[in-house]
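Notes follow once the structure below has been shown.
Complex shown without one protein chain; remaining protein chains in place.
Naming follows writing order (A and B), and every chain is counted from residue 1.
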Amino acid sequence: MLLEVRDLYVEFRTRDGVAKAVNGVTYSVDAGETLAVLGESGSGKSVTAQAVMGILDTPPGRITGGEVLFRGRDLLKLKEDARRAVRGAEMAMIFQDALSSLNPVLTVGDQLGEMFVVHRGMSRKDARAKAVELMDRVRIPAARERVGQYPHQFSGGMRQRIMIAMAMALEPALIIADEPTTALDVTVQAQVMELLAELRRELGMGLILITHDLGVVADVADRIAVMYAGRIVETAPVHDIYKAPAHPYTQGLLDSIPRLDHKGRELYAIKGLPPNLTAIPPGCPFHPRCPRARDVCRIDVPPLYRVSEERRSACHFWEETVDASSA
Amino acid sequence: MPEPDPYENPKEAVAPTGAGGAMDLAMSEAETLERGGTGRPRSLWSDAWHQLRRNPVFLVSALLIVFLVLIAIWPQILTGADPLRCDLSKSQQGSAPGHPFGYDTQGCDVYTRTVHGARASITVGVCATLGAALLGSLLGGLAGFFGGWWDALLSRIADVFFGIPVVLGGLVFLSVVTSSTVWPVVGFIVLLGWPQIARIARGSVITAKQHDYVQAARALGAGSGRMLLRHVGPNAVAPVIVVATIALGTYIALEATLSFLGVGLRPPTVSWGIDISNAAPQIRNAPHMLLWPAGALSVTVLAFIMLGDAVRDALDPKLR
Partner (left out) sequence: MGRYVIRRLLQMIPVFIGSTFLIFFMVYALGDPVAALFGDKAPDPATVARIRADLHLDQPLWKQYLLYMGAIFQGDFGTAFNGQPVTELMASAFPVTLRLTVVAIVIEIVIGITLGVVSGLKRGRPLDTGLLVLTLVVISVPTFVSGYLLQFLLGVKWGWVRPSVSSDARLDELILPGVVLALVSLAYVTRLSRTSIAENVRADYVRTAVAKGLPRRRVVTRHLLRNSLIPVVTFIGADIGALMGGAIVTERIFNIHGVGYQLYQGILRNNAPTVVGFVTILVIVFLVANLLVDLLYAVLDPRIRYA
């Protein structure tokens, strides 16, 4: 396994108490594999990714338990210097909003070249040549002329390409893309997603794609992990999930996608609100919103039941759910 | 704009997250955490008040200011003596029973003069701040709201006043407009102080004007006057209050500086600035003459600046 997150716990200290953002998350990504992590705001999907990258704001955040095994080494036990050498070079991250994520006062060439200067000890001149190469690779037109320009002079799609180029620069083994297309125009989203998938294939990297867009997921992901209230509630190969979800929350997510063949019908919405992370309900955290909830759900936290070899669900009634959705 | 999120969180859809759509998910997650998820949204003011009540800096400075205002109005609370009754034979003597701070060069009681000095400072500070805040927020607010040539003209005029160093301007102005009352000093501070407030008011009106609900009110045909009073005004007031509170402290310091240079308040007005100016040359022989009024002045300025700072922290949670 390239990356294994095991039983990870993250807390945030806030004015209103301790918010339990991540509560025992376990997932893994293999080389060449794309794992999509799905969930709404506050589900802990970004926080998990930041903990993996080692860029969590501490304080207020704090990792209270678990392991992050990357090529067999537990990153959480590494010294900061060793950790830093991994960041950017072996695993890289792409953020949602490229305009605010790129430094406004440095040229894109400087920001791309910096990867080579810092990690590879290259001269500034060589690094600049590398930067042009990278910009060509992510298909930014007139790379040689534009390498000296600043982020605000590029369009949204081009800026996200620069973010991608920066992440690809040292050909890392793992890329974490946190909502990479959410901030873009719909027309540009597909192009950027395509570019990302293509580069991943060429370089044989592992990719963690954090998103809430189920449409994107179907095209590029191999496996899906669905998160709710800081837990994984279902993990499965992508086609299994679309065929028959094994968790009522996944079911709700799928049902709330607008579909052309269901035109005229009222759009489904999961009732209720996501839980307050300072006071997560006892038992199954989804029970207050769950149409299948029974007494046991209010008391017992469901473990990740084994649905099939590659599939797990944290629902006491997963069989019922699968049956109902495949019927 | 991205497609509407199929399972958008209704709470987030109502509560503006500040930086708008530019916020990435990790941040909005952190924000959700910070707001504690389902906490009842409080209004800016009640939230600020809640915050302030528990802030020791605010409590200390507010108490101090109440005390200072009280002795400015009734100095008799602390002393029954007349600050202008002096006895030359006691010139520069140290503390004596009933006269804990000693005597100044003219043989006046330093304690009594220090207590009575509060009135001049507080009067100048409060009047100048009120004047500058009213004039500044009126002009700045109108400039921000209407924009165009009116805004351009006002900004240039404000620049002119910014271009004059304050102490220099004070020396020139107050050496030709002389009077034994506080009004020339107040007038001068208002004259040079309003552009600062105007700039803040203009900026916050422009920001408030861009809020969605103001745009909506405009689209629904609300008239200019109504918009200013109902929607833009209340939102623009907070920054002005903060800046005005801090300015009050600096105005008191400015009055003392001008009095120290001999152009501010003039005797027989009792002023800390005048007393410090008289005491300064004697610092080697009688440091007590300088320390008490200087200490009173510094504490007063500090109280107002601390108050403003605490209020700003409460109104602007992102700086916390």
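Here is the rule we go by: a residue touches a chain if its C-beta (ideal position, glycine included) is under 8 Å from a C-beta of that chain, and two chains touch if they have at least 3 such contacts.
In this text, all values refer to a predicted model and were calculated from it rather than measured experimentally.
*Asks:* Going by the contact rule already stated, which one of A:Arg62, A:His119 or A:Arg137 would touch the omitted chain in the full complex?
*Replies:* A:His119
*Asks:* Of the residues listed, A:Leu35, A:Val68, A:Met93 or A:Cys284, which one is in contact with the missing chain?
*Replies:* The single option touching the absent chain is A:Met93.
*Asks:* One chain is left out of this view; which of B:Gly163, B:Gly221 or B:Pro268 touches it in the full complex?
*Replies:* B:Gly163
*Asks:* To test your reading of the contact rule: which positions on chain B touch the chain that is missing from view?
*Replies:* Against the missing chain, chain B presents residues 24, 27, 156-157, 159-169, 171-173, 175-177, 249, 253, 256-257, 260-261, 263, 276-277, 280, 283-284, 287, 290, 294, 297-299, 301-302, 305-306, 309, 318-319.
*Asks:* Which parts of chain A are in contact with the chain that was left out?
*Replies:* Counting only chain A, the missing chain is touched by 53, 55, 57, 84-89, 92-93, 95, 97, 100-106, 114-115, 118-119, 150, 152-153, 163, 166.
Operating definition for what follows: only the chains that are shown with their structure count from here on.
*Asks:* Roughly how many whole angstrom separate the Cα centroids of chain A and chain B?
*Replies:* Distance between chain centres: 48 Å.
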